[in-house]
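Input: a single structure, listed below in C-alpha coordinates.
Every protein chain except one is present and positioned as in the full complex.
Chain lettering (A and B) follows the sequence in which the chains are written, and residue indices restart at 1 in each chain.
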Amino acid sequence: NQPVSARGGRALATPAVRRLARELGVDINMVTGTGPDGRVIADDLRAAASQPPSDTTI
Amino acid sequence: MVVGEFTEQADLLVIGGGPGGYSAAIRASQLGRNVTLVERGDIGGVCLNVGCIPSKALIELSSRFHELDGLAKRGVVTEDAHIDPVALVQTVTASVERLTSGVRQLLKAADVQIVQGEASFVGPNEVRVRASHETSRIKFKDCILATGSSPRELEGFVVDHQHILDSTDLLFAPVVRRDLIVIGGGYIGIELGSAHARLGTKVTILEMAPEILMGVEPEIQRTLRSVLKQMGVEVHTGIKVKGVKTTGDAVVVEIQAGSTVEQIRAGAVAVMVGRVPNLGDDLALGTAGVGIGPEGRLVVDEQMRTANPHVFAIGDIVAGPMLAHKAYYEAKVAAEAATGRPTGNDATVIPAVIFSEPEVASAGLGEQEARDRFGDDVVVARFPYRANGRAIVLGAAVGELKVVAAKATGRLLGVHIVGIDASNLISEAALAIELGATIDDLALTIHPHPTLSEMYPEAAEVAQGMPTHIATQRG
Partner (left out) sequence: MVVGEFTEQADLLVIGGGPGGYSAAIRASQLGRNVTLVERGDIGGVCLNVGCIPSKALIELSSRFHELDGLAKRGVVTEDAHIDPVALVQTVTASVERLTSGVRQLLKAADVQIVQGEASFVGPNEVRVRASHETSRIKFKDCILATGSSPRELEGFVVDHQHILDSTDLLFAPVVRRDLIVIGGGYIGIELGSAHARLGTKVTILEMAPEILMGVEPEIQRTLRSVLKQMGVEVHTGIKVKGVKTTGDAVVVEIQAGSTVEQIRAGAVAVMVGRVPNLGDDLALGTAGVGIGPEGRLVVDEQMRTANPHVFAIGDIVAGPMLAHKAYYEAKVAAEAATGRPTGNDATVIPAVIFSEPEVASAGLGEQEARDRFGDDVVVARFPYRANGRAIVLGAAVGELKVVAAKATGRLLGVHIVGIDASNLISEAALAIELGATIDDLALTIHPHPTLSEMYPEAAEVAQGMPTHIATQRG
(Lines give C-alpha, C1' and ligand atoms only; values in the text may rest on other atoms or scores of the structure.)
Protein backbone atom coordinates (compact mmCIF):
# COMPACT_ATOMS: atom_id res chain seq x y z
CA ASN A 1 0.00 0.00 0.00
CA GLN A 2 2.48 2.56 -1.23
CA PRO A 3 1.04 5.98 -1.76
CA VAL A 4 0.85 6.69 -5.46
CA SER A 5 3.30 9.29 -6.52
CA ALA A 6 3.00 12.54 -8.35
CA ARG A 7 3.03 11.74 -12.03
CA GLY A 8 5.80 13.44 -13.91
CA GLY A 9 5.54 15.12 -17.25
CA ARG A 10 1.98 16.23 -17.23
CA ALA A 11 0.40 19.63 -17.09
CA LEU A 12 0.39 21.34 -13.73
CA ALA A 13 -3.25 22.11 -12.97
CA THR A 14 -5.75 21.77 -10.17
CA PRO A 15 -8.25 18.90 -10.17
CA ALA A 16 -11.07 21.28 -11.11
CA VAL A 17 -9.11 22.59 -14.09
CA ARG A 18 -8.26 19.05 -15.17
CA ARG A 19 -11.94 18.21 -15.06
CA LEU A 20 -12.81 21.33 -17.02
CA ALA A 21 -10.32 20.31 -19.71
CA ARG A 22 -12.15 17.03 -20.18
CA GLU A 23 -15.49 18.79 -20.27
CA LEU A 24 -14.20 21.19 -22.91
CA GLY A 25 -12.58 18.35 -24.83
CA VAL A 26 -9.16 19.98 -24.59
CA ASP A 27 -5.99 17.95 -24.09
CA ILE A 28 -4.59 19.77 -21.11
CA ASN A 29 -1.07 18.54 -21.79
CA MET A 30 -1.09 20.48 -25.07
CA VAL A 31 -2.12 23.77 -23.47
CA THR A 32 0.45 26.36 -22.49
CA GLY A 33 -0.25 27.44 -18.95
CA THR A 34 -0.12 31.11 -18.03
CA GLY A 35 -0.28 30.58 -14.27
CA PRO A 36 2.71 30.47 -11.90
CA ASP A 37 5.34 27.93 -13.02
CA GLY A 38 3.42 27.36 -16.22
CA ARG A 39 0.31 26.23 -14.40
CA VAL A 40 -2.71 25.75 -16.63
CA ILE A 41 -5.64 27.81 -15.42
CA ALA A 42 -9.29 27.70 -16.45
CA ASP A 43 -8.93 30.69 -18.77
CA ASP A 44 -6.12 28.97 -20.67
CA LEU A 45 -8.48 26.11 -21.38
CA ARG A 46 -11.31 28.37 -22.45
CA ALA A 47 -8.92 30.17 -24.79
CA ALA A 48 -7.71 26.85 -26.18
CA ALA A 49 -11.25 25.56 -26.57
CA SER A 50 -12.29 28.62 -28.57
CA GLN A 51 -9.44 28.09 -31.05
CA PRO A 52 -10.02 25.90 -34.10
CA PRO A 53 -9.14 22.31 -33.12
CA SER A 54 -5.97 22.18 -35.21
CA ASP A 55 -4.46 25.02 -33.18
CA THR A 56 -5.05 23.37 -29.83
CA THR A 57 -3.27 20.18 -30.75
CA ILE A 58 -0.11 21.69 -32.23
CA MET B 1 -35.58 -11.40 -8.76
CA VAL B 2 -37.48 -14.16 -10.44
CA VAL B 3 -36.89 -17.79 -9.66
CA GLY B 4 -35.07 -20.10 -12.10
CA GLU B 5 -33.12 -19.00 -15.09
CA PHE B 6 -35.32 -16.17 -16.24
CA THR B 7 -33.28 -13.35 -17.56
CA GLU B 8 -33.59 -9.82 -16.24
CA GLN B 9 -32.34 -6.70 -17.90
CA ALA B 10 -30.12 -4.25 -16.13
CA ASP B 11 -29.18 -0.85 -17.43
CA LEU B 12 -26.11 -0.65 -15.24
CA LEU B 13 -25.02 -3.66 -13.22
CA VAL B 14 -22.64 -3.30 -10.29
CA ILE B 15 -21.02 -6.47 -8.96
CA GLY B 16 -19.92 -6.09 -5.34
CA GLY B 17 -21.36 -3.86 -2.64
CA GLY B 18 -18.18 -2.60 -0.97
CA PRO B 19 -16.96 1.03 -0.98
CA GLY B 20 -16.28 0.79 -4.69
CA GLY B 21 -19.51 -0.90 -5.66
CA TYR B 22 -21.98 0.95 -3.50
CA SER B 23 -20.60 4.38 -4.27
CA ALA B 24 -20.49 3.60 -8.00
CA ALA B 25 -24.12 2.54 -7.76
CA ILE B 26 -25.15 5.76 -6.00
CA ARG B 27 -23.25 7.98 -8.41
CA ALA B 28 -24.53 6.18 -11.50
CA SER B 29 -28.07 6.50 -10.23
CA GLN B 30 -27.50 10.24 -9.66
CA LEU B 31 -26.34 10.43 -13.26
CA GLY B 32 -29.60 8.92 -14.44
CA ARG B 33 -28.82 5.25 -14.78
CA ASN B 34 -31.03 2.43 -13.57
CA VAL B 35 -28.74 0.51 -11.30
CA THR B 36 -28.79 -3.11 -10.13
CA LEU B 37 -26.24 -4.18 -7.53
CA VAL B 38 -25.32 -7.80 -6.89
CA GLU B 39 -23.73 -8.65 -3.56
CA ARG B 40 -22.97 -12.17 -2.33
CA GLY B 41 -22.28 -11.16 1.24
CA ASP B 42 -23.03 -7.98 3.16
CA ILE B 43 -23.55 -4.52 1.72
CA GLY B 44 -20.57 -2.40 2.76
CA GLY B 45 -18.00 -4.97 1.67
CA VAL B 46 -14.80 -5.56 3.55
CA CYS B 47 -14.32 -1.95 4.61
CA LEU B 48 -17.56 -1.40 6.49
CA ASN B 49 -18.12 -4.94 7.75
CA VAL B 50 -14.72 -6.37 8.62
CA GLY B 51 -12.15 -3.70 7.64
CA CYS B 52 -11.78 0.05 8.04
CA ILE B 53 -14.73 0.64 10.34
CA PRO B 54 -14.59 -2.12 12.95
CA SER B 55 -10.80 -1.91 13.05
CA LYS B 56 -10.86 1.82 13.74
CA ALA B 57 -13.54 1.37 16.41
CA LEU B 58 -11.39 -1.21 18.17
CA ILE B 59 -8.26 0.90 17.75
CA GLU B 60 -9.94 3.98 19.20
CA LEU B 61 -11.16 2.17 22.30
CA SER B 62 -7.86 0.42 22.85
CA SER B 63 -6.11 3.79 22.71
CA ARG B 64 -8.48 5.34 25.21
CA PHE B 65 -7.86 2.41 27.57
CA HIS B 66 -4.13 2.52 27.11
CA GLU B 67 -3.83 6.24 27.87
CA LEU B 68 -5.52 5.95 31.27
CA ASP B 69 -2.27 5.42 33.17
CA GLY B 70 -0.75 8.51 31.65
CA LEU B 71 -3.89 10.50 32.35
CA ALA B 72 -3.78 9.59 36.02
CA LYS B 73 -0.37 11.21 36.29
CA ARG B 74 -1.73 14.28 34.58
CA GLY B 75 -4.59 14.69 37.05
CA VAL B 76 -7.43 12.58 35.65
CA VAL B 77 -7.38 9.67 38.05
CA THR B 78 -9.20 6.38 37.59
CA GLU B 79 -9.09 3.16 39.55
CA ASP B 80 -9.54 -0.41 38.42
CA ALA B 81 -9.57 0.36 34.75
CA HIS B 82 -10.47 -2.70 32.75
CA ILE B 83 -11.89 -3.77 29.45
CA ASP B 84 -15.40 -5.16 29.28
CA PRO B 85 -14.81 -7.29 26.21
CA VAL B 86 -18.47 -7.91 25.55
CA ALA B 87 -19.35 -4.21 25.62
CA LEU B 88 -16.30 -3.50 23.49
CA VAL B 89 -17.40 -5.90 20.78
CA GLN B 90 -20.91 -4.53 20.99
CA THR B 91 -19.54 -1.04 20.37
CA VAL B 92 -17.53 -2.26 17.41
CA THR B 93 -20.54 -4.11 16.02
CA ALA B 94 -22.79 -1.12 16.58
CA SER B 95 -20.50 1.11 14.50
CA VAL B 96 -20.64 -1.41 11.70
CA GLU B 97 -24.39 -1.74 11.94
CA ARG B 98 -24.89 2.01 11.96
CA LEU B 99 -22.82 2.56 8.85
CA THR B 100 -24.00 -0.42 6.84
CA SER B 101 -27.64 0.34 7.56
CA GLY B 102 -26.92 3.91 6.47
CA VAL B 103 -25.52 2.66 3.17
CA ARG B 104 -28.48 0.35 2.64
CA GLN B 105 -30.78 3.34 3.11
CA LEU B 106 -28.75 5.45 0.70
CA LEU B 107 -28.94 2.71 -1.93
CA LYS B 108 -32.67 2.52 -1.41
CA ALA B 109 -33.06 6.28 -1.67
CA ALA B 110 -31.05 6.14 -4.90
CA ASP B 111 -33.43 3.45 -6.26
CA VAL B 112 -30.65 0.92 -6.60
CA GLN B 113 -32.06 -2.58 -6.92
CA ILE B 114 -30.13 -4.95 -4.71
CA VAL B 115 -29.80 -8.59 -5.73
CA GLN B 116 -28.43 -11.02 -3.19
CA GLY B 117 -26.17 -13.62 -4.74
CA GLU B 118 -22.88 -14.41 -6.40
CA ALA B 119 -22.38 -13.21 -9.94
CA SER B 120 -20.38 -14.93 -12.67
CA PHE B 121 -20.17 -14.05 -16.33
CA VAL B 122 -21.95 -16.17 -18.90
CA GLY B 123 -21.23 -13.82 -21.78
CA PRO B 124 -19.79 -10.44 -22.60
CA ASN B 125 -22.91 -8.69 -21.33
CA GLU B 126 -24.57 -11.24 -19.13
CA VAL B 127 -24.08 -12.74 -15.69
CA ARG B 128 -25.61 -15.60 -13.77
CA VAL B 129 -26.42 -14.87 -10.13
CA ARG B 130 -26.45 -17.75 -7.70
CA ALA B 131 -28.37 -17.19 -4.50
CA SER B 132 -28.96 -19.84 -1.84
CA HIS B 133 -32.17 -21.21 -3.37
CA GLU B 134 -32.25 -19.86 -6.86
CA THR B 135 -30.24 -18.71 -9.78
CA SER B 136 -31.08 -16.04 -12.31
CA ARG B 137 -29.48 -14.24 -15.18
CA ILE B 138 -28.97 -10.55 -15.72
CA LYS B 139 -28.21 -9.00 -19.09
CA PHE B 140 -26.54 -5.63 -18.68
CA LYS B 141 -25.79 -2.65 -20.88
CA ASP B 142 -22.84 -1.68 -18.72
CA CYS B 143 -21.23 -3.36 -15.77
CA ILE B 144 -18.97 -2.10 -12.99
CA LEU B 145 -16.93 -4.82 -11.33
CA ALA B 146 -16.04 -4.17 -7.72
CA THR B 147 -15.49 -7.60 -6.22
CA GLY B 148 -12.76 -6.52 -3.84
CA SER B 149 -10.22 -8.74 -2.14
CA SER B 150 -9.81 -11.55 0.40
CA PRO B 151 -7.07 -12.38 2.89
CA ARG B 152 -4.04 -14.03 1.33
CA GLU B 153 -3.65 -17.58 2.62
CA LEU B 154 -0.42 -18.69 4.21
CA GLU B 155 0.74 -22.21 3.44
CA GLY B 156 0.38 -24.51 6.39
CA PHE B 157 -1.93 -22.17 8.28
CA VAL B 158 -5.56 -23.18 7.99
CA VAL B 159 -7.65 -20.52 9.68
CA ASP B 160 -9.90 -22.27 12.21
CA HIS B 161 -11.04 -19.07 13.99
CA GLN B 162 -10.06 -20.74 17.26
CA HIS B 163 -6.30 -20.83 17.36
CA ILE B 164 -5.45 -19.81 13.86
CA LEU B 165 -7.17 -16.50 13.23
CA ASP B 166 -7.76 -13.96 10.51
CA SER B 167 -8.19 -10.21 10.88
CA THR B 168 -11.93 -10.53 11.40
CA ASP B 169 -11.39 -12.77 14.42
CA LEU B 170 -9.29 -10.02 15.98
CA LEU B 171 -12.05 -7.47 15.49
CA PHE B 172 -14.99 -9.25 17.05
CA ALA B 173 -13.55 -11.57 19.70
CA PRO B 174 -15.25 -10.80 23.02
CA VAL B 175 -12.15 -11.63 25.00
CA VAL B 176 -8.80 -10.07 25.85
CA ARG B 177 -6.23 -12.74 25.07
CA ARG B 178 -3.21 -13.38 27.20
CA ASP B 179 -0.91 -13.58 24.21
CA LEU B 180 -1.01 -13.54 20.45
CA ILE B 181 1.34 -14.09 17.54
CA VAL B 182 0.69 -11.89 14.52
CA ILE B 183 2.10 -13.01 11.19
CA GLY B 184 2.50 -10.01 8.92
CA GLY B 185 3.98 -6.61 9.68
CA GLY B 186 1.98 -4.74 7.04
CA TYR B 187 -0.44 -2.04 8.09
CA ILE B 188 -3.23 -4.42 9.07
CA GLY B 189 -0.91 -6.53 11.23
CA ILE B 190 0.54 -3.43 12.89
CA GLU B 191 -2.83 -1.77 13.44
CA LEU B 192 -4.54 -4.81 14.94
CA GLY B 193 -1.46 -6.18 16.68
CA SER B 194 -0.83 -2.93 18.50
CA ALA B 195 -4.53 -2.46 19.30
CA HIS B 196 -4.57 -5.82 21.05
CA ALA B 197 -1.34 -4.95 22.83
CA ARG B 198 -2.99 -1.81 24.17
CA LEU B 199 -5.88 -3.92 25.42
CA GLY B 200 -3.39 -5.95 27.44
CA THR B 201 -2.41 -8.84 25.20
CA LYS B 202 1.25 -9.78 24.89
CA VAL B 203 1.77 -9.50 21.14
CA THR B 204 4.59 -10.80 18.95
CA ILE B 205 4.69 -9.62 15.35
CA LEU B 206 6.55 -11.66 12.73
CA GLU B 207 7.48 -10.11 9.40
CA MET B 208 9.27 -11.77 6.49
CA ALA B 209 10.63 -8.52 5.00
CA PRO B 210 13.64 -6.81 6.56
CA GLU B 211 11.40 -4.07 7.98
CA ILE B 212 7.78 -3.63 9.05
CA LEU B 213 5.50 -1.43 6.95
CA MET B 214 7.49 -1.72 3.75
CA GLY B 215 7.23 1.41 1.62
CA VAL B 216 6.83 3.76 4.55
CA GLU B 217 9.59 6.35 5.15
CA PRO B 218 12.50 4.67 7.00
CA GLU B 219 12.52 7.09 9.94
CA ILE B 220 8.81 6.48 10.44
CA GLN B 221 9.42 2.73 10.49
CA ARG B 222 12.02 3.36 13.19
CA THR B 223 9.69 5.57 15.24
CA LEU B 224 6.98 2.95 15.14
CA ARG B 225 9.36 0.17 16.08
CA SER B 226 10.56 2.08 19.08
CA VAL B 227 7.03 2.89 20.21
CA LEU B 228 5.97 -0.74 19.75
CA LYS B 229 8.96 -1.81 21.82
CA GLN B 230 8.06 0.60 24.62
CA MET B 231 4.56 -0.87 24.59
CA GLY B 232 5.99 -4.34 25.06
CA VAL B 233 5.23 -5.57 21.55
CA GLU B 234 7.92 -7.89 20.21
CA VAL B 235 8.66 -7.33 16.54
CA HIS B 236 10.80 -9.77 14.57
CA THR B 237 11.68 -9.00 10.97
CA GLY B 238 13.40 -11.16 8.36
CA ILE B 239 11.46 -14.14 9.68
CA LYS B 240 10.30 -17.09 7.66
CA VAL B 241 7.29 -18.85 9.15
CA LYS B 242 7.67 -22.59 8.62
CA GLY B 243 4.52 -24.02 10.11
CA VAL B 244 2.19 -24.27 13.07
CA LYS B 245 1.03 -26.95 15.46
CA THR B 246 -1.95 -26.74 17.73
CA THR B 247 -1.37 -28.32 21.13
CA GLY B 248 -4.27 -28.21 23.54
CA ASP B 249 -5.01 -24.57 24.15
CA ALA B 250 -1.95 -23.16 22.47
CA VAL B 251 -0.26 -22.86 19.11
CA VAL B 252 3.40 -23.42 18.42
CA VAL B 253 4.75 -21.55 15.42
CA GLU B 254 7.99 -22.66 13.88
CA ILE B 255 10.04 -19.77 12.58
CA GLN B 256 13.34 -19.43 10.80
CA ALA B 257 15.58 -16.40 11.09
CA GLY B 258 18.65 -16.85 8.93
CA SER B 259 19.71 -20.43 9.57
CA THR B 260 18.29 -20.83 13.07
CA VAL B 261 14.92 -22.46 13.52
CA GLU B 262 12.92 -21.65 16.63
CA GLN B 263 9.52 -22.36 18.07
CA ILE B 264 7.33 -19.74 19.65
CA ARG B 265 4.19 -20.43 21.52
CA ALA B 266 1.05 -18.43 22.25
CA GLY B 267 -2.66 -18.85 22.77
CA ALA B 268 -3.36 -18.02 19.16
CA VAL B 269 -1.80 -16.91 15.92
CA ALA B 270 -3.35 -14.42 13.51
CA VAL B 271 -2.45 -14.50 9.82
CA MET B 272 -2.45 -11.11 8.08
CA VAL B 273 -0.10 -11.47 5.15
CA GLY B 274 -1.80 -9.33 2.56
CA ARG B 275 -4.85 -9.57 0.39
CA VAL B 276 -5.61 -11.01 -3.03
CA PRO B 277 -8.16 -9.65 -5.51
CA ASN B 278 -11.41 -11.58 -5.86
CA LEU B 279 -11.05 -12.51 -9.51
CA GLY B 280 -11.17 -16.30 -9.24
CA ASP B 281 -12.42 -18.76 -11.82
CA ASP B 282 -15.96 -18.58 -10.40
CA LEU B 283 -16.26 -15.15 -11.92
CA ALA B 284 -15.55 -16.56 -15.41
CA LEU B 285 -13.96 -13.30 -16.48
CA GLY B 286 -12.72 -14.85 -19.71
CA THR B 287 -16.31 -15.28 -20.84
CA ALA B 288 -16.70 -11.53 -20.66
CA GLY B 289 -13.52 -10.89 -22.57
CA VAL B 290 -11.84 -9.46 -19.51
CA GLY B 291 -8.32 -10.72 -18.89
CA ILE B 292 -6.30 -10.67 -15.70
CA GLY B 293 -3.08 -8.66 -15.87
CA PRO B 294 0.03 -8.21 -13.73
CA GLU B 295 -0.16 -8.90 -9.98
CA GLY B 296 -3.45 -10.67 -10.58
CA ARG B 297 -5.28 -7.38 -11.07
CA LEU B 298 -7.55 -6.27 -13.89
CA VAL B 299 -6.11 -3.95 -16.48
CA VAL B 300 -8.17 -0.80 -17.06
CA ASP B 301 -7.74 2.43 -18.96
CA GLU B 302 -7.90 5.94 -17.53
CA GLN B 303 -11.67 5.62 -17.36
CA MET B 304 -11.55 2.31 -15.47
CA ARG B 305 -12.67 0.42 -18.58
CA THR B 306 -11.51 -3.16 -19.09
CA ALA B 307 -10.83 -4.83 -22.44
CA ASN B 308 -14.61 -5.25 -22.68
CA PRO B 309 -15.80 -1.69 -23.43
CA HIS B 310 -18.96 -2.20 -21.36
CA VAL B 311 -17.23 -3.60 -18.31
CA PHE B 312 -15.47 -1.30 -15.86
CA ALA B 313 -13.43 -2.34 -12.84
CA ILE B 314 -12.58 -0.45 -9.64
CA GLY B 315 -11.22 -0.85 -6.14
CA ASP B 316 -9.00 -3.61 -4.83
CA ILE B 317 -9.20 -5.58 -8.10
CA VAL B 318 -7.32 -2.93 -10.11
CA ALA B 319 -3.77 -1.62 -9.75
CA GLY B 320 -2.75 0.65 -6.88
CA PRO B 321 -3.01 0.56 -3.11
CA MET B 322 -5.86 -1.56 -1.78
CA LEU B 323 -7.60 1.26 0.06
CA ALA B 324 -11.22 2.27 0.43
CA HIS B 325 -10.72 5.90 -0.62
CA LYS B 326 -9.09 4.75 -3.83
CA ALA B 327 -12.18 2.62 -4.46
CA TYR B 328 -14.49 5.60 -3.73
CA TYR B 329 -12.64 7.78 -6.19
CA GLU B 330 -12.45 5.19 -8.93
CA ALA B 331 -16.13 4.38 -8.43
CA LYS B 332 -17.10 7.88 -9.43
CA VAL B 333 -14.84 7.85 -12.47
CA ALA B 334 -16.34 4.54 -13.60
CA ALA B 335 -19.92 5.68 -12.99
CA GLU B 336 -19.28 8.81 -15.03
CA ALA B 337 -17.46 6.97 -17.81
CA ALA B 338 -20.19 4.35 -18.07
CA THR B 339 -22.64 7.22 -18.44
CA GLY B 340 -20.67 8.77 -21.25
CA ARG B 341 -19.34 11.69 -19.23
CA PRO B 342 -15.92 13.14 -19.85
CA THR B 343 -13.92 11.90 -16.88
CA GLY B 344 -10.65 10.30 -15.97
CA ASN B 345 -8.68 8.83 -13.11
CA ASP B 346 -6.02 11.50 -12.87
CA ALA B 347 -5.56 12.09 -9.16
CA THR B 348 -2.02 13.12 -8.35
CA VAL B 349 -1.99 11.60 -4.88
CA ILE B 350 -3.68 8.79 -3.02
CA PRO B 351 -2.91 9.45 0.64
CA ALA B 352 -2.34 6.49 2.94
CA VAL B 353 -2.91 6.23 6.67
CA ILE B 354 -1.83 3.68 9.23
CA PHE B 355 -3.96 3.83 12.35
CA SER B 356 -1.20 2.79 14.67
CA GLU B 357 -0.27 4.71 17.78
CA PRO B 358 0.99 7.17 16.90
CA GLU B 359 -0.72 7.38 13.55
CA VAL B 360 1.19 7.42 10.27
CA ALA B 361 0.02 9.24 7.18
CA SER B 362 1.55 10.20 3.89
CA ALA B 363 0.67 11.85 0.62
CA GLY B 364 2.84 12.15 -2.46
CA LEU B 365 6.48 11.30 -2.99
CA GLY B 366 8.73 9.81 -0.37
CA GLU B 367 12.08 11.47 0.27
CA GLN B 368 14.12 8.83 -1.57
CA GLU B 369 11.60 8.62 -4.38
CA ALA B 370 11.84 12.39 -4.85
CA ARG B 371 15.64 12.34 -4.82
CA ASP B 372 15.69 9.49 -7.31
CA ARG B 373 13.46 11.44 -9.60
CA PHE B 374 14.66 15.00 -9.13
CA GLY B 375 18.21 14.60 -7.87
CA ASP B 376 19.50 17.76 -6.20
CA ASP B 377 16.36 19.71 -6.91
CA VAL B 378 14.78 18.48 -3.71
CA VAL B 379 14.42 20.11 -0.33
CA VAL B 380 13.35 18.14 2.73
CA ALA B 381 12.28 19.73 6.01
CA ARG B 382 10.94 18.37 9.25
CA PHE B 383 9.08 19.76 12.21
CA PRO B 384 8.78 17.75 15.42
CA TYR B 385 5.58 17.33 17.43
CA ARG B 386 7.51 18.17 20.59
CA ALA B 387 7.85 21.77 19.39
CA ASN B 388 4.13 22.11 18.70
CA GLY B 389 2.03 23.67 21.46
CA ARG B 390 -1.06 21.60 20.84
CA ALA B 391 0.90 18.34 20.83
CA ILE B 392 2.35 19.28 24.18
CA VAL B 393 -1.01 20.05 25.78
CA LEU B 394 -2.33 16.78 24.35
CA GLY B 395 0.57 15.00 26.04
CA ALA B 396 1.51 13.62 22.62
CA ALA B 397 4.93 14.95 21.77
CA VAL B 398 6.17 11.94 19.76
CA GLY B 399 6.42 12.31 16.02
CA GLU B 400 7.19 14.67 13.21
CA LEU B 401 5.89 16.15 10.01
CA LYS B 402 8.18 16.01 7.00
CA VAL B 403 7.74 17.95 3.79
CA VAL B 404 9.43 17.07 0.51
CA ALA B 405 9.47 19.80 -2.11
CA ALA B 406 11.11 20.83 -5.35
CA LYS B 407 13.98 23.17 -4.53
CA ALA B 408 13.78 25.46 -7.53
CA THR B 409 10.04 26.07 -7.60
CA GLY B 410 9.18 25.20 -4.01
CA ARG B 411 6.40 22.96 -5.24
CA LEU B 412 5.25 20.47 -2.63
CA LEU B 413 5.92 16.87 -3.65
CA GLY B 414 5.16 14.87 -0.55
CA VAL B 415 4.28 15.01 3.13
CA HIS B 416 4.88 12.27 5.69
CA ILE B 417 3.57 12.43 9.21
CA VAL B 418 3.99 10.21 12.20
CA GLY B 419 2.21 11.39 15.33
CA ILE B 420 -1.16 11.93 16.91
CA ASP B 421 -4.00 12.71 14.48
CA ALA B 422 -1.81 12.26 11.39
CA SER B 423 -4.89 10.77 9.72
CA ASN B 424 -6.83 14.02 9.81
CA LEU B 425 -3.80 16.21 9.14
CA ILE B 426 -2.69 14.56 5.91
CA SER B 427 -5.62 15.71 3.80
CA GLU B 428 -4.29 19.27 3.81
CA ALA B 429 -1.18 17.89 2.12
CA ALA B 430 -3.22 15.94 -0.41
CA LEU B 431 -5.11 19.09 -1.33
CA ALA B 432 -1.93 21.16 -1.40
CA ILE B 433 -0.24 18.75 -3.79
CA GLU B 434 -3.30 18.46 -6.03
CA LEU B 435 -3.46 22.25 -6.21
CA GLY B 436 0.25 22.58 -6.97
CA ALA B 437 0.91 24.53 -3.79
CA THR B 438 4.41 25.61 -2.84
CA ILE B 439 6.35 25.83 0.38
CA ASP B 440 5.62 29.57 0.39
CA ASP B 441 1.89 28.89 0.10
CA LEU B 442 2.06 26.71 3.21
CA ALA B 443 4.21 29.18 5.13
CA LEU B 444 2.00 32.16 4.29
CA THR B 445 -1.36 30.53 5.02
CA ILE B 446 -2.42 31.45 8.53
CA HIS B 447 -3.00 28.27 10.53
CA PRO B 448 -4.90 28.62 13.80
CA HIS B 449 -3.07 28.45 17.11
CA PRO B 450 -2.68 26.19 18.98
CA THR B 451 -3.31 23.35 16.54
CA LEU B 452 -1.36 20.42 15.19
CA SER B 453 -1.82 21.78 11.68
CA GLU B 454 0.59 24.60 12.51
CA MET B 455 3.29 22.05 11.81
CA TYR B 456 2.65 22.67 8.10
CA PRO B 457 3.77 26.32 8.05
CA GLU B 458 6.45 25.52 10.62
CA ALA B 459 7.95 22.79 8.42
CA ALA B 460 7.60 25.07 5.40
CA GLU B 461 9.57 27.73 7.27
CA VAL B 462 12.23 25.15 8.02
CA ALA B 463 12.42 24.50 4.27
CA GLN B 464 12.78 28.25 3.73
CA GLY B 465 15.62 28.27 6.24
CA MET B 466 13.71 30.49 8.67
CA PRO B 467 11.97 28.33 11.23
CA THR B 468 10.08 29.98 14.08
CA HIS B 469 9.74 27.32 16.74
CA ILE B 470 12.88 25.24 16.30
CA ALA B 471 16.48 26.13 15.75
CA THR B 472 17.55 26.31 12.10
CA GLN B 473 18.13 23.01 10.31
CA ARG B 474 17.77 22.23 6.66
CA GLY B 475 17.84 19.01 4.62
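Here is the rule we go by: a residue touches a chain if its C-beta (ideal position, glycine included) is under 8 Å from a C-beta of that chain, and two chains touch if they have at least 3 such contacts.
Given the structure is predicted, the values throughout are model-derived calculations rather than measurements.
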Out of B:V158, B:V175 or B:I392, which is the one that touches the chain we can't see?
B:I392
Chain not shown: contacting residue from B:L154, B:V311, B:L442 or B:A463
B:L442
Taking the entire complex into account, which one of B:L13, B:I138, B:V353 or B:A459 touches the absent chain?
B:V353
List every residue of chain B that touches the chain not included in the displayed model.
19, 23, 26-27, 30, 47-48, 52-53, 56-57, 60-61, 64-65, 67-68, 71-91, 95, 98-99, 102-103, 105-106, 109, 323-326, 328-329, 347, 349-353, 361, 387, 389-390, 392-395, 421, 423-428, 430-432, 434-435, 437, 441-442, 444-454, 456, 465-466, 468-472
Using the touch rule from the top, list residues of chain A that touch the missing partner.
14-16, 18-19
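Basically, only the chains that are shown with their structure count from here on.
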Taking each chain's centre as its mean C-alpha position, how far apart are chain A and chain B in Å?
31
